[in-house]
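Only one protein chain is missing from this complex, and each of the others stays in its spot.
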């Protein structure tokens, strides 16, 4: 079981609506499936060029390790070499910063949402709001 | 001047509507801006895991070289080492196969659409239909 | 909207004039467009061989993240793993050191100037002077 394109697009729409309501800066939102592969992405106007990779990198790390990216951030602070080793395995594609949130149902991982553009805390709050609106459990780490 | 997120999402919606009307297989559609960076992507249910990279690679090659990816396909057949050299410069991120179509206005490149999932000819036809519906010139190469 | 070649060459000329007036060491100056791609570069006589990549790397990081490279320097000091992750995404092409300055108009990013050769502070001051002389906003981070 994994997220459908319709669900992913709905999560993106709800994320961008939530960020506008809450006055966040323009965002990039990526939704990955349970295999860690991109389903849908949207990058708002005026956001910088590396944002698509950052959004995916937060979500990819979450799926890759089975942990919301906030947990990877804490691990990176405590044990930098550990995250370096993970990124060596993943060709440098993981971003250990809050804002990569697992989408779960009954504890099983269906995919992940990665958001970047505002503070990491706000990026994560936005992802959690959209995932919960979709009726799933959100695990930020 | 470059494509906006609203335009990119509209091109994706029109691409997927066109593919359904014309009986193509499920697709992945990527829209890049004039700098070759992702603006929006959608991957339909049941499509394989590398499709997001393929769709982006077709569009990325078009923006990078200023040529629709069909022209890169022909060049790859005539001079394989040329495309190998381009991919050496681009860290292997270019896909020289039809279906990467430049979005132009008055001859200037605003971005590119990359589609994968059906035959290359159908992928390209789908991208052209959606770009023209958006009121832009489509250059498949 | 992005920087033209004429504007980029003018910024380079003004940078090198400013560094001579202020007694800085010989410099390398790179000007990138809004997509992070090189428009013009000049490397003064007697400067070392990696300077073109350093100048571009400072400017590239600024465009990629939407932040002057001084902000990336501060972030790298506070959270080294963050910049490592960004460089993982960017194939090691970002240089998080002051001297990569965004060129903005009405808040929108038109490109960036990267300078290397003297101290980072002087490199940045030189870029800011040339960008402001061109009539644009300079954002060093």
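Letters A, B and C name the chains as they come in the text, with residue numbers starting at 1 for each one.
Throughout what follows, a contact is a pair of C-beta atoms (placed from the backbone, for glycine too) under 8 Å apart; a residue touches a chain by one contact, two chains touch by 3 or more.
Note that the structure is a prediction, hence the values are computed from the model and not measured.
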Shown chains that the omitted chain touches within the full complex: B, C
Candidates B:63, B:97, B:110 or B:130 - the one touching the absent chain: B:63
Omitted-chain contact residue, chosen from C:11, C:40 or C:131: C:40
Contacting the left-out chain in the complete assembly, out of C:52, C:66, C:100 or C:114: C:52
Touching residues on chain B - with respect to the absent chain: 35-36, 63-67, 79-82, 84-91, 108-109
Where the unshown chain meets chain C, residue by residue: 4-5, 8-9, 35, 37-45, 49-50, 52
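Note that only the chains that are shown with their structure count from here on.
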Graph class of chain-chain contacts, one of line, ring, star, complete, other: complete
Superposition rotation for chain A onto chain C, Cα-based, multiple of 5°: 80
Numbering shared by both copies at the chain B-chain A contact, with half separating same from different: same
Centroid spacing, where centroids are CA-atom means, of chain B and chain C in whole angstrom: 31
Distance between chain centroids, defined by C-alpha means - chain A, chain B (Å): 25
In chain C, residues with contacts to at least two other chains: 35-36, 91
